[in-house]
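A selection of the complex's chains, in situ.
Letters are used for the chains, namely A, B and C, taken in the order the chains are written, and counting of residues starts over at 1 for each.
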Amino acid sequence: MSIWEYANPVKFMRLSGRVLPYVIALAAICLLSGMVWGYFFVPNAENFGGSVKVIYVHVPAAMMAINIWGMMLVTSLIWLIRRHHVSALAARAAAPIGAVMTLIALITGAVWGEPMWGTWWEWDPRLTSFLILFLFYLGYIALWAAVEDPDTAADLTGVLCLVGAVFAVLSRYAANFWNQGLHQGATLSLDKQKHIADVYWFPLLLCIAGFVFFFVALVLIRTRTEIRLRRLGALQQRERMA
Amino acid sequence: MAADPASGLRVENLAVARGGLAVLEGVSFALAPGEALVLRGPNGIGKTTLLRTLAGLQPALAGEVSVPPESIAYAAHSDGIKATLSVAENLRFWAAVHGTRDISEPLSQMNLETLAERPANSLSAGQKRRLGLARLLVTGRPIWMLDEPTVSLDTDSVALFARVIADHLGQGGSALMATHIDLGLVSSRDLDLTPYKARAPEAGGISGAFDEVLS
Amino acid sequence: MIALLIRDLRLAVRAGGGFGLGLAFFLIVVTLVPFGVGPQGDILARIAPGILWLGALLACLLSLDRIFALDYEDGSLDLLVSAPIPLEGVVVMKALAHWLTTGLPLVIAAPVFGLLLHLPGDAQGWLVLSLLLGTPALSVLGTFGAALTVGLKRGGLLLSLLVLPFYVPTLIFGAELVSRGAQGMATQIPLLMLAGITAASVALIPFAAAAAIRVNLR
């Protein structure tokens, strides 16, 4: 039995229905424990003050924002190559979540930037490329909304996602070239030297895991809704045919 | 008209869809060179959809078509006429795209010589229609697909058009048209599409990807 | 295929001054900027490369929806798809026609606009060069956006939303090239990047655009 079987809407509905409660539970546990740990049991950093706690939302949201586009890229490719409907619907379901994650990263970043850099917004390359990523999400969502026929929309947004991924990366490099910024480098590197202290690190990991599960749960729910809607549409059209 | 004599169109068990929904299924017919077939059926049965599918403008749900879209010329209501170009310029463009002969013969065949230098937006509905049909002649393709070709044409022009079709058939071409009125062609057969109306999947029709989801 | 190019150019001219309109829009944007930001020469000179590039980009953008929408509405696109020429070729010709009617006039007229915005003399050459290298990419990417939205009634704003993010790298390197050139700094990197983006877009995007058109027509 191949993995592609789950791309069949019926199989997908059955399996996802069974898995969903566990994913939700995992998300809740990770998020709750990570947040509580991070917010109440971690000392304030000497040079960051209390505002460091934004990190528990900011960093996971930022990571999700990037990775969701990656996930959409993969599912779009699967749709374009193998024409599995569930795949396209998953991409569609993920996009608004990605947009919201980008927005959360931007807003928490802005909230953080005020005490840290003394400004709400700076044209730092990383911040800027997030703004551009947000635009890509908006365009992607708008295209889905504008095209009536669902399969056409899936194809078009799939192509847009592919080309968009290339240009999003290109924009990142262009922005880097254009302005060397203020923002931190990657802190999650495995290199222990660069790493932030463990006290911050473990709750952060929990939060990231929580965001991932949360995202999976949301995508499953939204994909299931989309499938139901498609089924409903098919039924209505059938009625007219009769 | 360089029609390959063996290139009769054969359609087998074709199913066509519009808006993601099967409209016709199990359509089978053959169209020999020199023959014309008139699609009949009430509004909304799927004539336009069938013609577009055969012309390669939309994919079929199922079934086989023996002839590639490259030998089919399709003409619908909107005929790719540019309002600001003159009649001759419009035709000349399509002739160039299809790499075919000069345009004077098609112009005279559709009785458009006197209008040749008029911009297309100053034509009346019927004159525009004649220009659209003249475009068929410059494609040089053997199989014509015509969606309500005689709309807006007066009786003289209908007769003119019937002669052009007859010529085309005489040269080994063939034609498939959807129309509600009678053209008076001698070598034409009718094909009623009503029996091919798609049934609901429960009744044995073609089922979509989402048909079983909640059952 | 050349017939297509000729027809498109002829249509652009007949539609009332095809070549001039993009230019005129560019001129208006450039004139409006001083009204918006104030007439001080030093500020204007500093923001000039950016504004000129932005103006070029917006002038491109405004004419994008003509690329396929008209042909779609009157059925020409259906017929072109079933014509014996590759759809990719059609896309390239369309992009070329767009560039000839909007991009090229901008390149030619750019020095005048540079003058209006107090762009320093040495930067003028760089401005022309950067526009010459960059505007083809704008046309090709715009053609892709137009292909995506071809079936939609009046997708104008959606088209802009889709296309503008794609313009970011070109804009950055283009404006950077001019301002580096003006300050006598090293220009190799932006020059190479700009040329690279254009070359890659011209080579690859037509395939994506043709695919989008095929999807939209069915």
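Convention: contacts are C-beta pairs under 8 Å (C-beta built on N, C-alpha and C of every residue); 3 or more make two chains touch, one makes a residue touch a chain.
No experiment lies behind these values; they were computed from the predicted model shown.
Participant: Give the stoichiometry of the complete complex as a formula in the chain labels shown, bearing in mind that each kind of chain is drawn only once.
Facilitator: The complex described by this file is made up as A x1, B x2, C x2.
The criterion applied here is as follows: only the chains that are shown with their structure count from here on.
Participant: Most remote chain relative to chain B, going by C-alpha centroids?
Facilitator: Looking at centroid distances, A is the chain farthest away.
Participant: Counting only Cα atoms for the centres, state how far chain B is from chain C in Å.
Facilitator: Distance between chain centres, rounded to whole Å: 38 Å.
Participant: Averaging over Cα atoms per chain, report the distance between chain A and chain B in Å.
Facilitator: Inter-chain centre distance comes to 48 Å.
Participant: Mind pulling the residue numbers of chain C that touch at least two other chains?
Facilitator: As it turns out, chain C has residues touching two or more other chains at 218.
Participant: What positions in chain A touch 2 or more of the other chains?
Facilitator: none
Participant: Considering the complex alone, what residue numbers of chain B touch chain A?
Facilitator: Answer in residue numbers: 19-21, 198-202, 208-214.
Participant: Which bits of chain A are touching chain C when the two form their complex?
Facilitator: Spelled out, the residues of chain A in touch with chain C are 132, 135-136, 138-139, 142-143, 146-147, 152, 155-156, 159-160, 162-164, 167-168, 170-171, 173-175, 177-178.
Participant: For a test of understanding, state which residues of chain B touch chain C in their complex under the given definition.
Facilitator: Against chain C, the touching part of chain B is residues 55-59, 69-70, 72, 74, 76-85, 89, 93-94, 96-99, 135.
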